[in-house]
Every structure is written in C-alpha cells, then in structure tokens.
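Encoded as structure tokens, the structure appears first; notes follow it.
After this line comes chain A, so read on.
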Amino acid sequence: MSDWLEDFIAGKEGAELLADDRPRSLLLPLPALIGSMQALKAQGFDMLNDHMAVDNPEGEHIRLLWLLCSTESGELLRVCCDLPRQQPVAPSLNALWPVAEWQEREVYDLFGVLYSGHPDLRRLFLEDDWEGWPLRKDYEDSFILEPGKP
Partner candidate 1 sequence: MKAAWITTALLALHSLSAARDWTQPTLAERAAEAAGRSPWESAFWIGLGLAGTLAAMTLLGLSLVYAERKIAARFQCRLGPTRVGWRGTLQTLADTFKLISKADLVPRDADRLLFFTAPWLVVSGMLLALVNIPASPLLFVVDLNIGLLFISAVGALSVLGILLGGWASNNKWSLLGSMRAGAQIISYELSLTLSLLVIVLFTGSLSLGEIVQSQQEGWWLWRGHLPAMVAFLVFVIASTAELNRTPFDLAEGESELTAGFHTEYSGLRFALFYLAEFLNMFIAAGLAATLFLGGWMPLHIAGLQTFNRVMDFIPPLVWFGLKTGGLIFVFMWLRWTFPRLRIDQLLKLEWRFLLPLSMVNLLVAALVLLLGVYGKGGPA
Partner candidate 2 sequence: MAVGHAEGPGQNLLLTRLEDVISWARSNSLWPLTFGTSCCAIEMMMASGASHHDLARFGAEVTRPSPRQADLLIVAGTIVKRMAQPLRTLYEQMPEPRYVIATGACVISGGPFIYHSYSSLRGVDDVIPVDVYVPGCPPRPEGLFYGILTLQRMIRERAGLKHPEERRAPVTAALPEGITKQEIQAEMLELFEAQGRRNVHEEYRRTVSDPGAKGAYPGRGERG
C-alpha cells in the first residue's frame, strides 16, 4: 500500500509524506505541483474530490489541500502545498480537472489565493467589490458580531 507513494516522492526534492493518514497526505513543493498532479492523474486519480485552503498566520503561509480520488481503486489521496501568505500564487489545475476552475474560485474568494492560468478568476460567493478575504484568520470586519461584545 505505502510503497508506490514513497517511490513517487523519492525523486522529488522537498516532497514529504505527512503524518495524517486516512487519507494519506503528501506535501509537495510549489514548482513540482503541476508535474506531480499530471503524474497522479495518469496513475488513475481521475476525480478531484475537493480543494481547500488552511490559513496559518504564525507560519506566514497558506496551505492548499487537494483531495484526489481514484474511482478504480477507491483510494483517496490528499496533496498539500504551502504558499507564502503575502503573495499566494498557485498554478491552476483547470486543464487536468475542469472542476478545479470553480474550486479555485472558491479559494480565491475566501483566502485570496491567485491562480495562474485560470480562465475566469472571479469571486464565487461574495460580491465583486468585497474587500478582504473572510476566511483568513486576520480578517476584520466591523459587521461581525461576537458574543459578549456589543
């Protein structure tokens, strides 16, 4: 089970297996992302199940997570990638899985991650003139109400 994944990252610099299992996680450096994803798709991961981001203000990075799924073997695989928080730019996976176009729009909308090569990078949920990225931990909005505070 574990062998092919270890072989897979063997040749890649900066790639490592993360401790999380179920699904097994893989941390890739940004430059190797597109190539690895292409290879993974060729290996049978035909479904891009989900794409999300986690903000990490202490580490000054935003971690992007892709969840891949293979309908042949039924295997799940999580691929992670860290981006700098100031200028997060990631390559778009739109050409591999069409659904990435909209998943990336969601992450752009809520975290402000930009995707190069994206055909239609618009906000997904919020108005086009919304300021700020609401799911970042340092997002401030006078509209937000907190319990105990007037």
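On the choice of candidates, all candidates are chains of the complex that A comes from, given by their letters.
We adopt the following convention: contacts are C-beta pairs under 8 Å (C-beta built on N, C-alpha and C of every residue); 3 or more make two chains touch, one makes a residue touch a chain; residues count from 1.
Just so it is clear, the model here is predicted, and its values are computed rather than measured.
Novice: Sticking to the defined contact criterion, which numbered candidate from 1 or 2 is in contact with chain A in this complex?
Specialist: 2
Novice: Considering the complex alone, what residue numbers of chain A touch candidate 2?
Specialist: It comes out as residues 126-127, 134, 139, 141, 143-147.
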